[in-house]
Structure formats: C-alpha cells, structure tokens
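Subset of chains shown; positions unchanged.
Letters A, B, C and D mark the chains as written, and numbering starts fresh at 1 in each.
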C-alpha cells in the first residue's frame, strides 16, 4: 500500500506549501524512510530535514539533488520550484495552534516564557537566545514510567546592541 | 542600592501577580541572590523556581517557608496569599509575545512546530509531549564564537487514548 | 495560617468579581471547608456551588444566608451585593484560556466538538444539548494506573423550533 | 435516495479534511449506518469513531480496512491517504464556534471552567485532567420532561512535574 501513499494537498499544512514539498512527503511515505534516514544522507539532523520538508528551511542544490535521488523524485522539477531562486516563507499553521502537539509548545511559552527569560537574563545579561542561529533536537529517552521526549534548543546568545 | 530594590507593580507582568510574588522578586534583588541559589535551598531547579516566582507553579508550604526565610520575607503573610488554598492561574503575558526573548520561543513554534510534531510522531506514534509532566532546563554553554543557551524540555510522551 | 488566608483581588479572576465573592473564597480557605461541605448545607452539588462562588450562578436569599453563616461572613453585606437585585454576568476569564486545566476543556471542543455534534444529531435529531438546563459533575475515579477525573454534563436536549 | 448521498466538500468542515474522510461520510449515509454500528465492528466507541471520521483520531490499518469493507469504500485508496504515514492535524472549525451545538460546549468552558478547575484542584491537587488520555461518551437519557444528553469525559489526572 505505501507505494500509493498520498498527502491531502487541499488541507493544512500542505495547501500552504509548494507542490514539490508535497511530493517529497509522498515519496518519503512510499519509500518508507524516516526523516533521520534521509537526513543522514545529506549530513543533517532529522528536525532540520523535517523543517525543510515543511518549507521552513532551504536545501542547497546538492542537498536537494541527493534527497530527490533517495526518494525517486525528479530533481530538476524540485529545483525548478525550490532551487536557488526560492526562499522560505517561514511560519506555518494557525496561532494559537489547534493541534495538541504544537499547542503544548505554545503553552510552554505562555506558562514558562517569563521564567526562561528571567534565567537567561541572570546567566547572560540583556539579550536573547537566537532562533536563527539555533539547532533543535528531538530524542527519545527511555523511562520505565513511560518514555520521554527530550527536546533541545541550542541557540546563540545575542547581547543587545548599545549605540 | 540593591537594599532598596523594587519592582514596578503597576506594570506587566507584576500587575497580574499576587502581591506576595512581587515581594519575593524585591527581596531576591535586595539580597542579591540568583534563582539558582534560592532553588538549591529547596532542592529545585532554577527554572521551576523562577516559574513559581511568576505565579506559574505552586510552592509547598515547606518550600514557601524556606524561601521566605532565605529572603527575609514574612512567611505567614506569603502563605496567607500563596498557601494551600491558592492555585496558580497559569499563562502570563500577551500572545503573541512582544518581548524579543519570549517572542523567539513563540517563533520556534511558528517555524519548527510542524517539524517537531512530525519527528515526535515518527519516533513515538500518535500522541504528544506532555507540558505538565515536563522538566525545563536552561544552561550556558561556552563557545568561542559566542556562548550559547541550551534550553531543554524533558516531557513525558502521552499516547492518545483509543476507546 | 489558614485563618489569615486571602485571595489576590487585583488578579484574575478575582478582579472581575464582586467583593463579596472574594470574601467567600477567603472565608472558605480560613475555615478549611471544601466546596462539597458547603454545598451539602444547601442541598447543592459542589460544582454548582463553585460556580456560584465565581459569580457564575445565583444564590437564593436563603442559600446565601446559610452559606454566610457556615463561613462566618456577614450575610447582610453579602446580600447587599449578591441579593435579589444582582444577576450573574456570566463568562469568566480569557478565551482561548491560558490556564492548562481550562484549556484542556477548550481543546475538547476543538478536537471533539464535531464528533459530539454528529452523535447528538444521530441520537436526537436537529437540536442542541442545553447548557442552561444542564447539571455538571466532577468525580474522582480510582485507577491503579493513575486516578481519573470523571466530568459529566447532563443537559436537556432541545429540538430546533420549526415555524 | 440515500444511495446517492453526498457531502458538500466545498464547505466547512469537509473542505478541511482529506478526501477519504468525505468518502467515509458519504458511504455511511448511503449505507444508512450509524456511528455506533460502524464503531462496534472495530470495538470502538461511537464518539471515537466520529472523531476519526472528522480526521481527529487515527485508524490503525486493520481498523481502516474493516471500516472500508463495511462501507464499501476502496480500502487501498483510503489507506493511501489515511495510512500509517498520515497523522491527524487536530482542531476543526472556527473558535468561538458558530454552530449552536458546539458553541454550548464552548459556553460550558466560559461559564463553568473556573468551577471545574477549582473542584479538580480540591480533589486531586495541582494538575490537570488529560484530554489526551481521555474517553468521551454521549448517551441518551430518557426523561418524561424531555430526554437528556449525558456527555461524559473520563480523563486521567496528571499532576504537575516539580523538578
């Protein structure tokens, strides 16, 4: 069956992505590959790769070709859409999020945002954690009481300019 | 000077907190203690403690007494406000956040929310990362190109009920 | 300590309630009574009583007097505010809710609203479940894998008028 | 006539669902089956089944095949859309809801949210009722003054992590 996998391009979030992205998702499902397996082929992390699939990060031309080759997608066609002339239009889905997985991340901002801010200020001074120079990681941590998701943001501290 | 530190109780977020919370912030500033120093005294993490200061987590009565003792705040008065009858009214500050530190967390949801969701599903199946049974940590990671903030969420995976 | 319990009348939701309601919450905390214990005295359910404490339901004059007597609150003063001339201004707190307990109820509407609607239509026809003629109940159900909340809505079905 | 039943795929909520979901609704109408009759075939509750029809829960592959068989829908086609590679994008319809049936549920959050929260805290302590590990049930309760809808949420209590 997976050889016929499709994604509903009329529904969120596929409706808001270039066609080539939907093709990548369909090919991935048909090949039965994980994000991690594809990501390794281009030396990237699975979260970054998933972000690129959702149009939130930009493949280099080489990466695009390698990914297309693995997935059996026409790379010229993909590059005609997502090549060097294309730039991500970042930000996907409604806010507040309606899906519970994404909402929980939003809830972390509502409930723990001020606490995280206060600890950052105490440890670093006046500045922010960059979400541009930031690496994100999702790990599965085994736990007898129920496995846990380990979600890590590793972002550069940027002090405020004073001029 | 720090002996006279005050917090602007007419402004956000203090205006939305019980008076006792403002008193804790003022006392912390006057004593010159860090969240970490106070947190260790009650065996908690600094992020959790900061969340409790912002009214987003609940001290046990013993914890409240210890914290008050360290800070020189009247513990009976604090407990009259934040004692066993008080429950956090969680969620603080505007959404979307206007402060750049908190906004960057919000931006992570906008840009990487779908990617994180997809990787969680791939690794765990249909379910969510709990934000209730979740521990949050902020570390400073030295880096010659500029130190980095390491922000970790360690949350239990909860599979969807099927009934 | 509980004899000095107070509620933070500058914060949500107390800031949006008549003073007498805050006094009821304070007195309840000082007396160490549960909603259920107070509710039994006037032959009501604890959820209804809690709703009345939050200004979302209306005590009869007799109920108000009995509740005040139990809690040691001046009943004439309470009735001067919440007597027969006062009518609930229903609806409390922000929407979407920011507190995770209340948000989960909201999430049930987002995720299961259409399913519940469809089953109601299938079982009853074109109409609604009344939220006016509706009784709500919260029970604790023991479970070795973790106790559960049993939340029940018992509302009259109202068929649409056809005229 | 029912053999020609269709659903308006240009309108809410069908426009926001994969095509296969619309096909399930049409087939159900043409077969004249209730949610309950279909649900029993896969050992599930009717509310859960309706949620799956609305794209808010995920069929296992076996369940999908059984449901398709009962309804006379091509199961390979359905699985190509809703198979193991598809994950629900939960959250359906506008908020605040405009349909009176769903609005009444929303109104229960507005009017009784704080009361339910307070009783949960009193009976369980600081935590929430899970909407992930939650079973929902709709029953018709006969009543001479007008039948009633019995809507039950049976959700696990989750205490807040303290770390």
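Methods note: a residue touches a chain if its C-beta (ideal position, glycine included) is under 8 Å from a C-beta of that chain, and two chains touch if they have at least 3 such contacts.
It should be emphasised that the depicted structure is a prediction, and the values quoted were computed from it without experimental measurement.
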Where 4 copies are displayed, count of copies in the complete assembly: 10
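The rule is short, and it goes like this: only the chains that are shown with their structure count from here on.
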Whole-Å separation of chain centres (CA-atom averages), subunit C against subunit D: 26
Centre distance in Å when subunit B and subunit D are each reduced to the mean of their C-alpha atoms: 34
Between subunit C and subunit B, distance of the C-alpha-averaged centres to the nearest whole Å: 29
Numbers and ranges of subunit D residues touching at least 2 other chains: 48, 88, 90-92, 95, 117-118, 121, 128, 130-132, 134, 136, 158
Subunit A-touching residues of subunit D, taken from the complex the two chains share: 15-19, 61, 76-77, 79-81, 83-86, 88-92, 95, 131-132
Partner subunit B, residues of subunit D touching it in the complex: 44-45, 48, 57-58, 87-88, 117-118, 121, 126-128, 130, 132-136, 158-163
Contact set on subunit A toward subunit B in their complex: 13, 34-36, 46-48, 50-51, 53-54, 56, 90-93, 95-97, 99-102, 104-124, 128-131, 134, 136, 138, 140-141, 143, 145-158
